[in-house]
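With one protein chain removed, the remaining protein chains of the complex are shown where they sit.
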């Protein structure tokens, strides 16, 4: 299945349906092999000590897999997160963006599964990984 | 192992170390059997449609298990989330608080595991469940 | 939704569709509130040292949630595991049965989610916990 959007088109569409997303996340790259997303780290994403918070990492992983689903299914896509596993491996570096590399592992009729690896920008050491499952409601 | 804090004492201590937490979360009840926490839902926790967002549910589960760990280990506790599983079962009702009931499943020397069930306030239907693992660094 | 089987009826049905299951697992109790299953521990379930192996605990959790789904949906039910999270908390005691207490957290049209707590028989200390998601294919 080909892509329904290019990176800019998907970013514009996501800003339209989730206005708050546009401030927090950007798409660096999108192809049939996967997506690279960026958490534009601001004060509201930090916890004491200046590192990115767990909920912000969850949000990044979640939006990355959602973007992968939209990139395939296009504008009519409805999908809700049903399951998440998340492993935190290393403390992210303070004051830097978090980069998420996402891949769609499965795109079935009713379930999509995506895998996300997250890094501090400029580092190749994994900060966290996540797998997200989205349920795709039947078309009516 | 007994409790190092009562509900009000733990709430005050968490507000001291995580000032932003005090606005978002409150402790309804704390005993040796578990904890009941509340997400004080505000606009920043919502997604389009008015229901509580995934990251806010993650944050609630995370803080609930963290509170359980602190309630046992007291002020000197350091602990970082290493793993999370999260299942979303039902859409939360719009405009209501989310209530989390948490239980410590294990409190070992280096790992603590807690389980959280989340409900819309006033309902007994499960909105989401989560298990969180915290690593407890060795005392120096 | 009521129960489609009682404990003996469900055990008999499972033995019919999964003959190998009958040797390994038994149903101690079944009600609308949940199920209690038993792993009849034999040499093939053990790892060096005499404790029950991880794969045997996985199998117990999986069959417990499958039994919960069958207990509601009855003989025509088809369901496949799509996701599992599993936390190992304590070493099971050698030479004893493992008891699993399972609860259905959700039974939707296309997904069922169940939670399982596992104990060494006669102990109330949690050995492991698991959440399993089953996909229920649309009826044709």
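We call the chains A, B and C, going by the order they appear; numbering starts again at 1 in every chain.
Note that in this section contacts are C-beta pairs under 8 Å (C-beta built on N, C-alpha and C of every residue); 3 or more make two chains touch, one makes a residue touch a chain.
Because the structure is predicted, anything quoted here is derived from the model rather than measured.
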Q. Taking the complete complex into account, which shown chains does the hidden chain touch?
A. A, B, C
(Q) So one chain is hidden, and I want to know which residue out of C:54, C:74 or C:138 touches that hidden chain in the complete assembly. (A) C:54
Q) Which listed residue (B:3, B:22 or B:111) would be found touching the missing chain in the intact complex? A) B:111
Q. Given the full complex, what residues of chain A touch the hidden partner chain?
A. 85, 87, 89-90, 105-106, 113, 115, 126, 129, 131, 133
Q: Can you list, in ascending order, the chain B residues touching the missing chain?
A: 82-83, 85, 110-111, 133, 135, 138
Q) Please identify, in ascending order, the residues of chain C that touch the omitted chain? A) 17-18, 47-48, 53-56, 58-59, 62, 80-88, 91
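Quick note on the criterion: only the chains that are shown with their structure count from here on.
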Q: Give, as an integer number of Å, the spacing between the C-alpha centres of chain C and chain A.
A: 33
Q) Centre to centre, by mean C-alpha position, how many angstrom separate chain B and chain C? A) 28
Q. Measuring from the mean C-alpha position of chain A to the mean C-alpha position of chain B, what distance in angstrom results?
A. 24
(Q) Multi-chain contacts only, two chains or more: what residues does chain C have there? (A) 85, 133
